[in-house]
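Missing here: one protein chain of the complex. Every other protein chain is in place.
Residue numbering begins at 1 within each chain, and the chains themselves are lettered A, B and C in the order written.
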Amino acid sequence: MDQRLEALLQTIQKVLPDVDGIIGLKVNAAGHIAPHLFRKEAPAELDGLAIWPKYPTPDTLRLIQKAHPGAKLGMVVRGCEERGVVEMFKHAQVDLSNISLIGLQCTREEAEFCRCAKPYTAHAKLTVGEPIEGVPDPVTEGFLAKTREERLEYWKEQLVRCIKCYGCRNVCPQCFCNVCALEDEKWVGTGWLPMPLPPMYHLVRSMHMTAKCVACRECEEVCPADIPMAIQYRLIAGDVKEMFGYETGVSMDEKPPQLLVLAEGEFERTGLPH
Amino acid sequence: MPEPKIIGFLCNWCSYRGADTAGMARLKYPPNVKIVRVPCSGRVSPELVLRTFREGADGVMVLGCHIGDCHYSTGNHRAAKRMPVLKKVLEYSGIDPERLCVNWVSAAEGERFAKIITDFTETIRALPPLTEEMTWTKG
Amino acid sequence: MEYKNVLTTCPFCGTGCGFFLQVLDGKIVGVLPDKKHPVSQGSLCVKGWNAHGFIYHEDRLKSPLIRRNGKLVEASWDEAIELVATRLGEIKAKHGPDSIALLASAKATNEENYLFQKFGRAVIGTNNIDHCARL
Partner (left out) sequence: MTQTSHEEVRIGVYICHCGSNIAGTVDVAEVSRWAGLLPNVVASHDYKFMCSSLGQELIEKDIQENGVNRVVVASCSPHLHEPTFRNACARAGLNPYLFEMANIREQDSWVTVDKGEATKKAQALVAAAVGRVAHQQPLNSLFVPINPDVLVVGGGITGIQATLEIANSGRHVYLIEREPSIGGHMAQFDKTFPTLDCSACILTPKMFDAGNHKNVTMLTWSEVEKVEGYIGNFTVTIRKKARYIDVDLCTGCGVCQEKCPKKVIDDVFEAGLGYRKAVYTPFPQAVPKYPVIDRVNCTFFQKGTCKACEKFCPTGAIKFDQADEVITVTVGNIILATGFDLFDARKIPQYGYGRLANVFTSLEFERLTNAAGPTGGKVVMRDGVTVPKTVGIIHCVGSRDKNYNNYCSAICCMQSLKFAHLVKEKTGAEVYQFYIDMRTPAKAYDEFYQRIIHEDVHFVRGKVAEVTDAARNPGEEGKLIIQVEDTLVGKQRRIPVDMVVLSAGLEARADAKEVALKFGISCSADKWFIEKHPKLDPVATMTDGVFVAGACQGPKDIPASVAQGAAAAARVLSIIGQGEIEIEASTAIVDELACVGCKECITTCPYQAIEFLEDKQKAHVIEALCKGCGTCVGACLSKSISLRHFTDDQLVAEMIGAMWTMKQFERAELEAQNA
């Protein structure tokens, strides 16, 4: 058994008696992996504990908590998933007062798969695995080196394949709205593939990811057209950090900056005319 | 080359009145910008701006009160934080962020208003029509 | 309190994408793509993503409906099949077998579709058979 998996199993076994259940990943008989709620009363299920491929488990927490608001739960989180629950907490979608986070540090291979800058947890009190440094994101960097015209061409090449499956929206743990602007004919028209340009779906989604995207890359993973849409979200996150000093998913109580009054020096950093 | 088509979202209290002031002073500026009145620049959602581009606008303006003068005290602060991000989204999508003009005009600044309109119209005139850029096939 | 994921195959077309149905307390609450599925490899189309939508939908048909006096009313399966058989028989008798066409569905299994075309060719006697995927 993988050493990290073994360690995770031991940690879960330690936590399980004190909680109603623990959210993690489980492999089924056919070898397919999905999120699962491991319960105290069914300890044998832990034989199927798995860690990869990852899934958007913050949404699993939201689903379970909606039905069982007071439940005492444990949850295995990677860095991105932890940031995910932090953002959802700030948007009143999950309650973390009864949740024990078990941090699972990503391996270098995993981090490289996700082009992840922060493959480690920051809030979880219990952690498994050694945290490693972030890895570069050559895709985003490569994109950044392009001129405006090249960027436009790049997206035309990419987005012409978009079949508007809404998979990126569906899988995103930060897309928890009851009603989605992307389904409103006012903002995103229907009936045409490839979608008419400018690509309203992707533009609106990029905007909505502001100060929300936790860089889990689930959207890219589920995209049947292999569109690297996270490039935009990541660049925006960098700009938001630069302009407003906000890092998504890091602090538990810092409010999303775009909702607030300008703080000292922010106006100057926006580059807007004075 | 067709004339640029521009929509301006102007807040009711400062910039819209600034436009009125320009009118009362009989200042002349190009007719390309059609003004949509909103209560506050903070009311302008990014979706509204994007939809305007989608509708074929070559440029979109969001004009509000100067920071500190907002009729709603700090409504324009939100615009000042949202719009730069929208500009970045445009930039990363290969759409010239210059096509979105975010600026501030007080009710007294008729001349400033006329100048901003004139300058922005010129800026957009120098760019190709957006609909031309927004086609799937080249040439 | 129970939450699990049940692996299944998308019923909407012949591709056969795999996905999980998220089951919370015995109720299906959502779809998750199966990242290790050999066919779909973690992706789905808009149909697959919404494959669970009909299950508890208030508009879902749970029994056959027969239009009586201009209104659709619930009927038993025997009644419904009886009606379809009678009407098809009448049409075939009056206008010939080629006055009838059959439209098969990707939502049905291979076996069902095989039976369906067989029914068309052997029982009704027409080659007017097509499939929704060609629409």
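The criterion applied here is as follows: a contact is a pair of C-beta atoms (placed from the backbone, for glycine too) under 8 Å apart; a residue touches a chain by one contact, two chains touch by 3 or more.
All of these numbers come straight from a predicted model, not from anything done at the bench.
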Visible contact partners (per top-of-document touch definition) of the missing chain: A, B
Hidden partner chain, touching residue among B:I7, B:M61 or B:V105: B:I7
Chain B, residues in touch with the chain not shown (by the definition above): 2-3, 5, 7, 9, 13, 16-17, 19-20, 22-24, 26-29, 31, 34-40, 42-48, 51-52, 55-57, 65-66, 68-75, 78-79, 82, 106, 108, 114
Absent chain, residues of chain A that touch it: 91-93, 176-181, 184, 186, 208, 255-256, 258-261
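As a working rule, only the chains that are shown with their structure count from here on.
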Centre-to-centre distance between chain C and chain A (centres being mean Cα positions), rounded to whole Å: 35
Whole-Å separation of chain centres (CA-atom averages), chain B against chain C: 51
CA centroid of chain A to CA centroid of chain B, Å: 33
Chain C residues within the chain A interface of the complex: 1-5, 7, 18, 20, 22, 24-25, 29-37, 40, 42-46, 48-49
Contacting residues of chain A [partner chain C, same complex]: 20-21, 23, 26, 28, 30-37, 39, 53, 55, 60, 63-64, 67-68, 71, 163-167, 170-171, 221-224
Residues of chain A that touch chain B when the two form their complex: 143, 148-156, 160, 181, 186-187, 189, 194, 196-200, 202-204, 206-207, 210, 231-232, 235-236, 239-240, 243-244, 257-262, 266-267, 270-274
